[in-house]
Each structure stands twice: as structure tokens, then as C-alpha cells.
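Here's the structure, in C-alpha cells; my notes come after.
For this view, one protein chain was removed and the others were kept in their places.
Chains: A and B, in written order; residue numbering restarts at 1 for each.
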Amino acid sequence: MREKIVYTLGILGTILLLWNFYNIFLVIPIDALQGDIFRIIFIHVPAAITADTFYAVAVIASIGFLVRKNFAWDSLAVSAVEVGTMFTLVNLATGSIWGRVEWGIWWAWDARMTSQLMLFLLYLGYLLMRPAIAEPQQRGTMSAVLAIFAAADIPIVTMAIRLHNVRTQHPGPVLETGGLAPVYWPPFLTGIVAFLLLGTAMILVRLHQETSRREIDSLRRELHAI
Amino acid sequence: MKSGLRKGLAAAFAIARKDLRTEWRTRESLNASLSFAVVILVLFSFAFDLDREEKLAISGGLLWLVYAFAGALIVNRSFARELPNDCLEVLIASVPAWAIFLGKAIACFLLLLIVEFASLPIFGLFYNISWIGSLLPLLLVIALATWGITVVGAALSAVTVNVRLRELMLPVLLYPLMIPLLIGAMELTTGLLNGNAVLSDVRLLIVFDVMFTSLALYLIEFILVI
Partner (left out) sequence: MHAVAADRVWKYFGDYPALRGASFEVAKGACVALLGRNGAGKTTLLRILASLSKPSKGEVRILGRIGYLGHGIGVYDDLSALENLSLFGQLTGIENPKQAANTALERVGLTRVKDGLAREFSRGMRQRLAIARAFLHNPDLLLLDEPFTSLDDRAVAVLQQLLADARARGSTIIMSTHQIREAMELASDVALLDRGRIIFSGPRNNEMLLDPGWLYRTYGDIRE
């Protein structure tokens, strides 16, 4: 049953993604002002939205672990952080490429990119710390605390970046203009849905791996108990 | 309830006094922290050849970089000093977790302030920057930002106390979390030293402090009792 869900989501997501790529790269007309590189927005922003969604899931799962002490929550948290971090990397990479083509620089300290970089650093710390703790209860608890701290930091990061940009008065290149013309909404939304489907499939796979590990652990437990 | 609070506060202050007393007897982290701060200040003055205007422009950034490094060294010791002779266990069995945390955070705060005030004249000397003029608002910024560093640092000190490679893991986790706080402190300090500060920006520091103090006080129970 679970496998069927994973396959369905995965295949659906992949088809949607490929169809969307076809649309993005070959069908949609891009106005001359923004250039072809603008097409990358359909990967860049949906990746960020997907990553942020999964980070939110991770924080909720972390709180769930602290409250309920059930390791399923911990497994969900680490899976969501891993997949979220992957999408953040996609976002950072596409942002960098876009900046290079559009502005000639590999990295522009614009507000959104900086915010995503911060998220990446925060949750990278989470992923680095986990292997350093051998005991599962301790590992789950410390990870949960770290995830909550990271989430609490995000709104303050937004405040800080805004402050910094205002004070230093660096206009800086902005990668996205505020609004997206309605003609672009379909591929944009499709991109988000595709990423969410694929991401969820990946989380389920990772979750299953964690669950299997715990099953093996509990079998070992029973063996010790005899 | 009230008497529980009073007893807890008394215990917290006793722990703070104890940390300060033992630190004063060995002066391990004070020496390390202060030496590090001075070395960085000297190194930076060699690394860049700056005119007066440029120096003023980076003043806040440099100062808080130094303070952040010094802070990481100090908070690292905070919970680690409870490990010999299993003193941490005795504390946890006798004193509420929040009181242990509060006492240690206060001690770190005061120790870091000592290092900061000791490095300030050195900073003024090497970079020919006068900080006396805006002393009072500068003290406010230093107090608020230092509390932010110590509260997050002490919490992470508790998280990493039993983690492998603690000395490495703590800074890796601490710096990303502190970035918004440091941005605020840097902007304010540069502004104050240049005479064009926007004091309402302390809002950022206050939000950070309130958010993380509450989180840390609430989560410390989960961190210490596994």
C-alpha cells in the first residue's frame, strides 16, 4: 500500500515535472526584456516554496517528537529536513546561475537569496549534528530543539536582512520582480505541485528507511531481552 | 508557586556566582577569549589597509565579529565545566532545569562583558576610533546583543555537552543562529561610531532576546533530562 503511494506520487510528480519543463523551456514566450534566463524562475521559486514547506513540516514533527516521544515524529523530522535541504540547494544553485547570467555575478546578496542561504546553514547544522549523537532518544531530542531554534530564527533573519538593506542602501540586484504576469501562473503553479509531489515521495522513501531501521532495532531489542 | 520561583532564582544566582568564582580561579576561558579577541583585532588591522572613512565603515562589523568569536569560546565552557566529577547530575537532581540554565547564562553574560569591555579600548587604540562619545547607547547595544549571544550559546552548550566533537559542533550550530542578532548589532554599532545611528533598530535585538530567552528557558528541561 505504502509502496503504491510512493510510486504514484513519484511517477505523477516526474511526469508533471517533465511536462512542465517542456512548457517552460519550449513553449512559453518570454518577453525580450528579461531574456531566456528568466525561465529559470519556474524552478528557482517553486524549489524555495517546496523547501520552506518541508522545513515547516520538520518543525511540526520536531515539536511532535518532544511532546509525544514517538520516534515516528523524529523520523519524519529528519526526512523532511533532508529533502528540504536538497530543494534549498536547487534554489541556491538556480539563483546563482540566474545572477551570473543576468548580472554577471555568481552571488548577489539580495534579500531572498540571503534568507534561503541562512535556512540552508541552519538546517545543515542540524544534519551535521545528528551523526554525532549515538543514542536515539538524545539524538531526537537535541535535533528537535535545534529545529525549533532554527525556525524561531527565520522571522528574525527576515527582519535583519531588511534592516541591513535599508541601512547600507545597497540596492543590489533583485532576482524577481514583485508580481508574476498571469500568463506565467500555470507553469509556476505546476512547478510547485510537481516539486511537492516528488518531494513528498522522497520523504516517504526516507521515512520508510528510518522506520525499517527502527524495526531492526526493536528486533535486536527483543533478541537482547530473551 | 511564588516560593518555587524565589527558590529557583536564588539557586540560579548561586550557580552564577559559582561559575564566576571557579572561572576567576583558573581564568581559563577568560584568558583564551581575551587573547583571541586581541589577536583577531591585530590581525585584521594588518590584513586591510584602510583609510579613516573605511575603518569607520567596518567598525561595527569588525567589533561584533570579534565579540562573537570570544562569546563562542566562553559559552563552550559553560556546561562543559559541569562534566568532571559528574557535577551536572547533582545539579539536575537538586535544582530546576530553568534555574541551572539561567545561572549559567548570567555567568556567561558577565564573563563575555568583561572580555568585551577589555577589548574595546584596544579596538579604539588600533583603529583610532573613538567610542566614548556615544558610550551610553553603545552600552545598551552591547548589553542587548551580548545577552542574545549568551542565551543562545548557553542553550547550545547544554545541547552539545555530551555530543562528540563538542568544541567543533557548538560554533557550527551557534554562528548561523546568531547571524540576525549580529547584523543588528553591527549596524547599530557602526551607526553609533559614525554618529548616524537609528536607535529604533534595537527592536531587532530585543525581539531576538525575548524570543530565544523564552525558548531556551522552556526547552532546557528537555535538553537536560533525557
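The rule is simple: a contact is a pair of C-beta atoms (placed from the backbone, for glycine too) under 8 Å apart; a residue touches a chain by one contact, two chains touch by 3 or more.
Quick caveat: nothing in here was measured; it's all calculated off a predicted structure.
Participant: Return the single residue from B:Leu91, B:Ala145 or B:Leu204 that touches the missing chain.
Facilitator: Of all options in B:Leu91, B:Ala145 or B:Leu204, contact with the hidden chain holds for B:Leu91.
Participant: Out of A:Thr8, A:Thr168 or A:Ser218, point to the residue that touches the absent chain in the complete complex.
Facilitator: Considering all chains, including the one not shown, the answer is A:Ser218.
Participant: Of the residues in subunit B, which ones touch the absent chain?
Facilitator: 7, 10-11, 14-15, 18, 21-22, 25-26, 84-87, 89-95, 225-226
Participant: At which residues does subunit A meet the chain that is not included here?
Facilitator: Those residues of subunit A that touch the unshown chain are 69, 134-137, 217-218, 220-221, 224-225.
Please note the rule applied: only the chains that are shown with their structure count from here on.
Participant: How many angstrom between the C-alpha centroids of subunit B and subunit A?
Facilitator: Result: the chain centres lie 31 Å from each other.
Participant: Which stretch or stretches of subunit B touch subunit A in the complex?
Facilitator: 152, 155, 159-160, 162-165, 169, 172-173, 176-177, 179-181, 183-184, 187, 191, 198, 201, 204, 207-208, 211-212, 215, 219, 222-223, 226
Participant: Please name which positions on subunit A make contact with subunit B in the complex.
Facilitator: For this pair, the touching residues of subunit A are 66, 118, 121-122, 125, 128-129, 132-135, 137-138, 141-142, 144-146, 148-150, 152-153, 156-157, 159-161, 163-164, 167-168.
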